[in-house]
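All protein chains but one are shown in place.
Our next item is chain A:
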Amino acid sequence: MMRRILTRLANPQLLALVGVLLVNWLLFPNFFRITWQDGRLFGSLIDVLNRGAPVAILAIGMVGVIATKGVDLSVGAVMAMAGAVAATMVVAGYPAPVAVAAALAVGLVCGLWNGFLVAVLDIQPIVATLVLMVAGRGIAQLITEGFIVTFTDPLLIFIGTGSFLGLPMAAVIALVLMILVTLLVRRTAIGLFIEAVGVNRAAASLAGIRSRMLLFLVYGLSGLCAAVAGLIVAGDIRGADANNAGLWLELDAILAVVIGGTSLLGGRFSVPLAVVGALIIQAMNTGILVSGFPPEFNLIVKAALIFLVLIIQSPLASRIVPVRTSAREARS
């Protein structure tokens, strides 16, 4: 039993995370120090969990979409819309739970809209979600009327900055979502169906899988996760910024999923490893910041990381180094 857990832990993503954290520790000896203050934990490690949570949540939703050979570019704009809806509603005097429910509903509707374009109208996912990526931020600005809507509602602020059992609320939400989605896809046949649709949608449909329903499900989940991330980001800054909330986070989420070993060609995915991918990205961000480099280096490091992962994932590399039978090779 112990051995099984050990072999599962020894995968490249977790090793990479440990590696990045160790480099951070070398650069900044206090990196692993965690203190208890005002009923919550403090420290760089906790900061990585907290700051990485929005991207991790986006990645949880994005995994399913990418596993069906799709991509959801609209999540950043959906974040902005969800934050805008929640902030405007509490400012207008609605109770906070209603505002949160409305924001989540907006995210779900956006996701289902993407699902409709992809599943029913049969539009390429990049383009289908591009529509909302372009228009969504405009709609968010329409909701906030161009202002940054600030609020003092305790529930919304708690979602963004509160703590639960000493851990930041954002990280707790990400953890709960990760466990729920993992159980949903791995304890039922849904995960298998998603992989089947990703490998070959026509064949999956012929085999009796209701691929339309599945596409609605994965895009709806992605929209919902984006709304949750939007609420966290809005709660964190105590305001909804339609221009900047979630800007370019869709790219970080895709990167997290790819680092997590999910194949962009569909058919192989892992929810927990995508979360690990998001933490790797955040640990690198934090490392670059604490080591005093300008934050712009982040972009270059991310670009290098994408190329590295692509080279490792490519058929060319697996021909040279037969690491393990990937889903793609098993198929052929």
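In the analysis below, a residue touches a chain if its C-beta (ideal position, glycine included) is under 8 Å from a C-beta of that chain, and two chains touch if they have at least 3 such contacts; residues count from 1.
Keep in mind that, in the parts below, contacts and distances are computed from a predicted model.
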Which choice in "cytochrome-c oxidase", "Sugar ABC transporter permease YjfF", "Fe-S cluster assembly protein SufB" or "Glycolate dehydrogenase" gives the name that UniProt lists for the one chain left out? "Sugar ABC transporter permease YjfF"
Which listed residue, A:20, A:71 or A:256, touches the chain dropped from view? A:71
Filtering A:15, A:98, A:134 or A:206 for touch with the omitted chain leaves A:134
Footprint of the hidden chain on chain A, which residues? 71, 117, 121-124, 126-128, 130-139, 141-142, 146, 242, 251, 254-255, 258, 264-265, 294, 296-300, 302-304, 306-307, 310-311, 313-316
